[in-house]
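Have a look at the structure that comes next, please.
The other protein chains are all here in position, but one chain of the complex has been omitted.
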Amino acid sequence: MRKQDIICIQCPLGCRGTVIVDETGGKATLEGYECKEGKKYAEIEAHEPLRVLTATVITESKRRPLLPVKSSKAIPKDKLSECVRVLAGLKVKPPVAAGQVLVPDIFNTGANIVSTAEIVE
Amino acid sequence: MKTRLESDVLIIGAGMIGASIARELSQYKLQVTVVEKSLDTFTGQTKSGHGFVYSGRSLNMALSLVLKSIMSPGVHLFEPDSIKIRLGAEGYELFEPLAKRLDVPYQPAKALIIARSDEELRGLKQLYEITDSMGIKEDVRWMDRKDVLEMEPKITKEVRAGLYEDKWMKSIFPPEYALANVENAKENGVSFLYGAEVKGITALNEAFVVETEKGSIKSRFVVNAAGLYADSVAEMAGARDGWSLTHNRTQMSLLDKRLGKELFRSINSVQAVPRPGFFEGIQIQVHGNPYVHCGGYNPALHKEATETRREWFKENVECGQRLVPAFSGRDVITSFVGLRSFNTRDPDDHIIEFSKRHPQFLNAVIRLPGFAVAASVARYVVNLLGNQGLHLEENSDYNPHRKAIPIFSELSDDERNALIRRDPKYGHVVCRCETVTEGEIAEAIKRGARTVQGIQFRTRAGMGRCQKGFCGPRIIEILGRELNIPRTEVTFKGLGSEILKYKSKELLS
Partner (left out) sequence: MASRLMDVAIIGGGPAGLAAAIKARESGASDVTIIERAETPGGLLDQCVHNGFGLFYFKEDLTGPEFAQRLIEKAKDLDVNLELETMALNMTQDRKITACNSKGVFTIEAKAIILAMGCRERTREAIMIPGTRPAGIFTAGTAQRYVNVEGFVPGKEIVILGSGDVGMIMARRLTLEGAEVKAVVEVLPYVGGLIRNEVQCLIDFNIPCLLEHTVTEVRGRQRVEGVTIAKVDRNFDPIPGTEQMLECDTLLLSVGLIPENELSVAAGIELDPLTGGPLVDEGRQTNIPGIFAAGNVTHVHDLVDNVVYEGELAGSSAAEYASGAASPRKRIIRTRPGKNIRYVVPHSIAADKDAVLYLRVKEPGERVSIKVGDVLTKPLRFVKPSEMIKIEVPARDLRKIDERAKELEVNCDVRRSTG
């Protein structure tokens, strides 16, 4: 039995509830969530919290020294720090297209790190 | 850097006084060196004064005499032959022609002193009497309540009477005046060494060796114009003659520039009849920025005691509102604390003399008002040096004129276009709040600005309501580019105040 306090972020109410996870595989118990969207969110979050990573990468462009990037989908929260360290070692050469994949399938998450802006020079 | 320079005169301190003396000396064929511990010329008291240039015979001087009478009753008040009054009157005469030659902006101060209570009314009458003994009574106008409010409807309704004067005071932005002296002195051959704090002074037979952070200088004469640090510097040379400096401080506030046009109709300065230990005034400085100078003469325990205090914010605003209610705390853009210094031998006067032990070491320890006397003190000092054996041969190449950095915000559209045609950087406005262009910033760097503060005091960029929110990144970029240094080395006010400490990702490696 693992107890986790999870704040629901679905609406401004921000229900502060608890998810009790049955490690043997049984159904989780939820306390303190007002609506079903909240319960759904809390269960996923307790099981495996995922986050979209947004960051920057250094470029060789004089005009635009940083390229904004994001993960193409949410990745496990505990991978964020490692990801930014990998990105810190990159240096991108222009031109870069918006949406260009810079790191495919980062840390086997299934998410690509893609550019969110275009750099011409 | 262990270079040994040789000089005829070494001036310690490149503030208002040191800069003025340097310029005066540059008229002669001499090797003159100025050493300054900070990276720029306005970092001490030069940047935190009121910016009033007033005569020894003026209503403003009368104010300080009224205070003196309260604090030391019975003392003879007005001594027209005292050095302070003489130099004050002379300095005021010298100021205007000098400001014109140095292209320093100034405007006549149209000053109103008001009384709001019986006690203040008594003080106001006393002020009026003093102006008689000063011989300036005809230049001062007594106004009753109705007249004051008609002239300036936004003055507090508590006002009972006022004294108005517009002949014997000017308003400047002091860093501009000091910097103008520096630039002109430089052009006429004076060397300025910034970042060169004096570490030791050794007296030789007919000269001194002054050790600084940038090397040592051997000089026949030394002039101590070190402002707040004049006593420590004199001590280093064994030239202190028993006096030292005490300091007090007052917090001041800068208000939103739009109030510069809204608070007053025609005057640009209002003060209350002073009480001991307290100053109350609101002033619109020459470039239109309103300052609230309201607060006590608070003790300053050391020479760097310039931190602001919560209770002084409130005091500034409340007391300012008792002069002119038409502003609120929300109009305050920034606050800072200015230090004053007084010598312990005679707090009422300057010390301008050679030291007893070293007849070639001259202490130029000036008390407020220090801006008006800068020019006359400079002349006085040069005369003293001449009498002491400094050979004053005129420099035939001397050029007394200096042109200021153009002030885009104060030009007409046609003048602006002429500037932009000359240099397109004058069309790129970098500081939105004060309308300062890249051209002015680049020129400031050419003339010696090395820090963000250096830009600020030469161009007013960053002094406005957003306090470098918009222009900060651009000023840093321009400094990095013009000084050819990485932006992580650009400082706010010298070593240790780098603004952007790390490059991206540096902390992750």
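Just so it is clear, A and B label the chains in written order, and each chain counts residues from 1 on its own.
One rule holds in what follows: a residue touches a chain if its C-beta (ideal position, glycine included) is under 8 Å from a C-beta of that chain, and two chains touch if they have at least 3 such contacts.
These figures come from a predicted structure and were not determined experimentally.
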| item | value |
| --- | --- |
| Among the chains presented, those that the missing one touches | A, B |
| Among B:Ile333, B:Ile351, B:Ala364 or B:Ala461, the residue in touch with the chain that has been omitted | B:Ile333 |
| Contact with the hidden chain (one of A:Leu30, A:Leu102 or A:Ala117) | A:Ala117 |
| Residue, one of B:Val429, B:Ile445 or B:Ala461, that touches the chain absent here | B:Val429 |
| On subunit B, residues whose C-beta touches the chain left out of the figure | 258, 304, 306-310, 312-313, 329-330, 332-336, 413, 416-417, 420-421, 424-425, 427-429, 432, 435, 465-470, 472-473, 477, 487-488, 491-508 |
| Residues of subunit A in contact with the chain not shown | 7-9, 11-14, 34, 49, 51-52, 54-56, 58, 65-66, 68-70, 77, 80-81, 84, 88, 98, 116-118 |
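In this text, only the chains that are shown with their structure count from here on.
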| item | value |
| --- | --- |
| Centroid distance [mean C-alpha coordinates] between subunit B and subunit A, Å | 55 |
| Subunit B contact footprint on subunit A (complex, rising order) | 56, 58, 65-66, 84-85, 88-89 |
| Touching residues on subunit B, where the partner in the complex is subunit A | 504-505, 508-509 |
